[in-house]
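A protein chain is absent from this complex, but the other protein chains hold their places.
Going by the order they are written in, the chains are A, B, C and D; count residues from 1 in each one.
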Amino acid sequence: MAKNKTRNKHKHYKLPAPGTSPGLYTVDENALKPIITLHTYNAQSYTKQELEKIDDFNKLTENKDFNYWIDIKGLGDVTIFEKLNSQLHVNHLVLEDITSSYQRPKLEEYDTDNYVFAVSRHLYLNGDENLCNEQISFILTPHTLITFQENYEDCFNPVRKRLEVGKGNIRLGGSSYLMYAVMDVIVDHYFTLLNYWGEGLDAIEDRLYEKPDKRIMFDTQLIKRELISIRRVAWPERDKLNDILRSESSLISSQTKTYVRDAYDHCIQIIDLIESLKEIASSNIDMNLSIVSNRMNEIMKVLTIMSSIFIPLTFIAGIYGMNFSREDPVTGKVLLQNMPELYYPHGYMYTLLIMGAIAVLHVIYFWRKGWFK
Amino acid sequence: MAKNKTRNKHKHYKLPAPGTSPGLYTVDENALKPIITLHTYNAQSYTKQELEKIDDFNKLTENKDFNYWIDIKGLGDVTIFEKLNSQLHVNHLVLEDITSSYQRPKLEEYDTDNYVFAVSRHLYLNGDENLCNEQISFILTPHTLITFQENYEDCFNPVRKRLEVGKGNIRLGGSSYLMYAVMDVIVDHYFTLLNYWGEGLDAIEDRLYEKPDKRIMFDTQLIKRELISIRRVAWPERDKLNDILRSESSLISSQTKTYVRDAYDHCIQIIDLIESLKEIASSNIDMNLSIVSNRMNEIMKVLTIMSSIFIPLTFIAGIYGMNFSREDPVTGKVLLQNMPELYYPHGYMYTLLIMGAIAVLHVIYFWRKGWFK
Amino acid sequence: MAKNKTRNKHKHYKLPAPGTSPGLYTVDENALKPIITLHTYNAQSYTKQELEKIDDFNKLTENKDFNYWIDIKGLGDVTIFEKLNSQLHVNHLVLEDITSSYQRPKLEEYDTDNYVFAVSRHLYLNGDENLCNEQISFILTPHTLITFQENYEDCFNPVRKRLEVGKGNIRLGGSSYLMYAVMDVIVDHYFTLLNYWGEGLDAIEDRLYEKPDKRIMFDTQLIKRELISIRRVAWPERDKLNDILRSESSLISSQTKTYVRDAYDHCIQIIDLIESLKEIASSNIDMNLSIVSNRMNEIMKVLTIMSSIFIPLTFIAGIYGMNFSREDPVTGKVLLQNMPELYYPHGYMYTLLIMGAIAVLHVIYFWRKGWFK
Amino acid sequence: MAKNKTRNKHKHYKLPAPGTSPGLYTVDENALKPIITLHTYNAQSYTKQELEKIDDFNKLTENKDFNYWIDIKGLGDVTIFEKLNSQLHVNHLVLEDITSSYQRPKLEEYDTDNYVFAVSRHLYLNGDENLCNEQISFILTPHTLITFQENYEDCFNPVRKRLEVGKGNIRLGGSSYLMYAVMDVIVDHYFTLLNYWGEGLDAIEDRLYEKPDKRIMFDTQLIKRELISIRRVAWPERDKLNDILRSESSLISSQTKTYVRDAYDHCIQIIDLIESLKEIASSNIDMNLSIVSNRMNEIMKVLTIMSSIFIPLTFIAGIYGMNFSREDPVTGKVLLQNMPELYYPHGYMYTLLIMGAIAVLHVIYFWRKGWFK
Partner (left out) sequence: MAKNKTRNKHKHYKLPAPGTSPGLYTVDENALKPIITLHTYNAQSYTKQELEKIDDFNKLTENKDFNYWIDIKGLGDVTIFEKLNSQLHVNHLVLEDITSSYQRPKLEEYDTDNYVFAVSRHLYLNGDENLCNEQISFILTPHTLITFQENYEDCFNPVRKRLEVGKGNIRLGGSSYLMYAVMDVIVDHYFTLLNYWGEGLDAIEDRLYEKPDKRIMFDTQLIKRELISIRRVAWPERDKLNDILRSESSLISSQTKTYVRDAYDHCIQIIDLIESLKEIASSNIDMNLSIVSNRMNEIMKVLTIMSSIFIPLTFIAGIYGMNFSREDPVTGKVLLQNMPELYYPHGYMYTLLIMGAIAVLHVIYFWRKGWFK
């Protein structure tokens, strides 16, 4: 994992300039030109159509024998939002939430205007293995689901395929079921991410057991942070799903709620799994610290053993390297008390034996202390 | 405990491919062929029967003078699930929960179709002492309990024996009591596991007090992780038992609830015990860290004592090992100021005495500092 | 405190064999033969009687002018439990709770059979200063309190004395007051324990400030664990007392509840005190770690000061201990460039002065760095 | 701060002997003789009177045109409590709470006997800067406030002055307002303490940044403990004030509640401030640990630099200090291979140059590693 992956992690927030009027949605200059796809379907048929622009939301979806899914990728056209407001009476604050970059997952019901607004967050790893955190906004009206997405990244493919094939409940369940289906794809993707990080932690653990290196700490912290990111999304996602379950809006069918309960269970499992992976990450960090201090102990042992054995021996050698003289070279006086050992016939051998004995005693001492293990 | 025990701990989750249609249960190719056992019993009689396959659930259990327990081990036959759906009106989502690999313990009541769905998780150590985490699913209808299990591991033996013997409430309490009895066996097994790990922690503690080694950290972390695993099961298990207690379904008799309260108490004790063992594990880790740094202190003391004593002595020996000359060998000039000590009659002895004194002073100094304790 | 005190701390749980029929109370072979004491009292009189066995609970307590306290120590007689079931209609699960070894403090009301079941846990230090955790079970019927205890350890003495003397409310308050009085004795005993451990922590702290030794960590962890044990009892005890306060059973008089509120306050104080002592224990551990690393710093300083001063000096001595020759002993060629210092009249003295200067500079350097403080 | 300040911190609790009859208030032998002050006041007048003893509470306060404050300092007279019981029907348990030494702040309403009992805890630093934790008990009846205090420490002075001056609401607000006023003085005093400790932490932080010493850890832990002590008081204090706010007793006027809401806000601010100071204390401890290990790093660097530079040089000097002989002094055989460097005309100089080069290379190496910063 590249080092620069950790950079800019918490810069995902486009800050509103303090004091700007709330409900004033602005279209960023760099915003992508919208790609609009209209899916028209009922139990019998399904058609897909690319639209250049939208003139009248109400007209587009006027045949009530069908359900509609308007999938808008790229937010770079302010007229869409103006029409949402004038034709579908979507609140300005909702439009601001769609265009501003960071909203937590949430559900808002606008009963008087008969629509529901919801936000999911799509997390995925991009080509550089950086975690992207993209907002998917939903507007649900009786026959129509409108989804908004800031860029062209495609995560709806599985849902589109199921719509085409028409298998299962997807074409029968109405717009609220379709919204559930999209949200479910997003939530299921969290499992893929967690699995990826789980394997990353396993790999780190393997390195820990086999060959601990300095990058272990960095890599673990990296995954820990990404777990913090996903947790920040998973908790409000859970609340959102719970809000759907308890919603009394007529727009959300009771059959859909049965399925949402399933997604809610998944979300709880995800939170469980996040906590579990976080504990594994922490345990890796603890283990690493323990390994580092064990290694320190070992390094110190080597130093201490070497020093303790040789320093006294070197001292002894130093003693007999002294130049105390047996006779004064000037006066010629014999000094018999000065270093008589030097003149013993076996002085050298005895000295070497004593040195050897000292070394052996040291080795035994350290052996007994268990320092060689 | 083997090192590779920690591997793959969090890979227990078979991930649903994001975007697959919910409620689409799939039978894994590698799924085991089901072994079906039918237990027919009432207060007076009990018979056990191995079935090849099930043709009609309703027919099988049509005699309402008896209660039935259909025990299905191995999920490799899709027709069973199709018949559950067509004959007993079991929801597709429930069937998906049975076949998909990881569900948290939970209770779901389907009042309109008059059945209850529940999940327990059977934890056990396999032959390699790895913790296995298997799902047991329950479908409870008025006279019948159906249990599902992915593999052939047998944990129902004690219940079967009690059914055969007919002692206690087991044959009288109806299907809900039987479901309770199976769940109770599973929960009671958690005590066995906790006891096993508790003994593991005791053994680690003994090593800690007697001969701390490097594996202590690894082994403690291992048990800590397994405690995390069981905690992840015990908390939703507690919630599930509580849900049973507060259930208003007619399928769960009030007598059964009295017993479930008992299991609920056990579950709280288990959670208590898990927390307590986790604290003991943490305390072992703390103790280990403390021991490691105490040992480091000791190593450093040995090094410092040896160095501090001998380095100055070696220096003195070095002084008198210098070759400053008493007379210039070339010019023959006598240099009386150069190292006159070397030519004192008792220079050597005095030097040795001074060295001894320095060593003794050092020893006294370190003794006073308490470094020899 | 002896090292072996920590052993087997969490082995207090007698595990039910998984799958045994619930409500099947078993009498352990090693269970003590019961000592039964019957206390008969009202406002005017009090008599105490040792019973060999109990034939009929109802007969024993038939005179409704008196209140009765049947105190059973030792659970080794299965007939008592059979009679409790047949004569007082005590539930099998309750009997199992009495005979099985570990129940958390709790209150269970059996309104239809007009009795209340409660559990307290008596904590005390035995002769070896090990913490014992004994279960006291209560069955409260309109005129009678029955208490059960596994061994002969006597903790009811203060209550018995108050019964004899008849002072205060003890003889007037009915059976529920007596139950409260026993529970209160047990809870008050927790204060004694906490005081004991508090003094232990104080003693450890004194050692910490005066002469930190290696056992500090062990001893603190020991007390910390015992605090964990008592906390595990105190929390459910609090819940139990709260359940009594909110109980609507006619068996518990409102006057008794006034007193239970007092015990409830004590219990909250105990929990407070436990948390406070735990924080003191943690603070002792932190302090110890800090002391250990300060000591390490000091050891390293001694080593570094000694080495830094003497290693350069020894090097200089080594220089002038080299044998570069002033004349080739073989050819007799004079080599004036080789170590001319050795032949300076004051070479030795200058060398010693330079060495002294280096040492002084080092000392000043370390002094400035504050290493001598 | 003196070292012995930390001693006996948690010995504030006078333990009731387990099993003593509840509601039996005892007057300690060492209890101080009570000093009783009667304040009689209404909107127009205020008189203060020292009483020797109290004969009849009802008679003393019979003129309902006035409010009364009976301030009792010292609990050494049992007759006061007897009269409280007989004349004002104060419950025995309340009297026990007044005389026993440690009660958490609380409010108890005795509606049938028309009085309210409350406890506050007065925290202050005594002359030795030790934290004292004294109990102030309140009995509030329609026209009278009675306060109890164990010793003569005076904290009511500001309230007394306001009573004398008659400014503000103090004489008009009735007894409940007076009780509030006293409690408010006590709570406001907590701010003074927190400010004192806050300055202590600031001073420690200054030492940390300028000259970290070994006592930092001790001093910080000391303040941390005192923060724990005050937190243990502040939380139940908050609950008590909340209980007053929600009390439906006619004794507490709704005007008083407006003011109590203010005190409640202060109490929340105090808790906020405690948490904030605790975090600062923890951050000081973390910082200290970091400084200690940085210093260790530095010490080790000095040692390693000195050793790495001089050990090889000393080795080289050792080489040329060897005595391999150019000719056998006995046989006179010339050994030209033995240490010919010693007889090179410039051997000494080259050796010194090589030594210098090695030293310079080491210095460059460590410089590059950033060890000199």
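Quick notes on this one:
One rule holds in what follows: contacts are C-beta pairs under 8 Å (C-beta built on N, C-alpha and C of every residue); 3 or more make two chains touch, one makes a residue touch a chain.
It should be emphasised that the depicted structure is a prediction, and the values quoted were computed from it without experimental measurement.
Per the touch definition above, the residue from D:Glu134, D:Glu164, D:Glu205 or D:Asp243 contacting the chain not shown is D:Glu205. Among the residues A:Leu60, A:Val78, A:Leu93 or A:Val330, only A:Leu93 touches the chain that is left out of the figure. Checked against the full complex, the candidates D:Asn42, D:Asn85, D:Asn133 or D:Asn169 give a single residue touching the omitted chain, namely D:Asn169.
Among A:Pro142, A:Gly168 or A:Gly347, only A:Gly347 touches the chain left out of the display. Among D:Thr61, D:Gln135, D:Ser307 or D:Thr351, the one in contact with the hidden chain is D:Ser307.
Of the residues in subunit A, those that touch the hidden partner chain are 3, 6-11, 13, 15-24, 91, 93, 96, 102-104, 106, 211, 213-214, 217-218, 221, 224-225, 228-229, 232, 285, 288-289, 292-293, 295-296, 299-300, 302-303, 306-307, 310-311, 313-314, 317-318, 320-323, 326-327, 334, 336, 339, 341-349, 351-352. As for the chain not pictured, it touches subunit D at residues 157-159, 161-162, 167-170, 184-185, 188-189, 191-192, 195, 198, 201-202, 205-206, 209, 258-259, 262-263, 265, 268-269, 272-273, 276-277, 279-280, 283, 286-287, 290-291, 293-294, 296-297, 300-301, 303-304, 307-308, 311-312, 314-315, 318-319, 321-325, 328-330, 333, 335, 337-339, 370-371, 373.
The criterion applied here is as follows: only the chains that are shown with their structure count from here on.
Residue numbers of subunit C whose C-beta contacts span two or more other chains: 293, 296, 300, 303, 307, 311, 314, 318, 321-323, 339. In terms of which chains touch, the assembly is arranged as an unbranched chain of neighbours.
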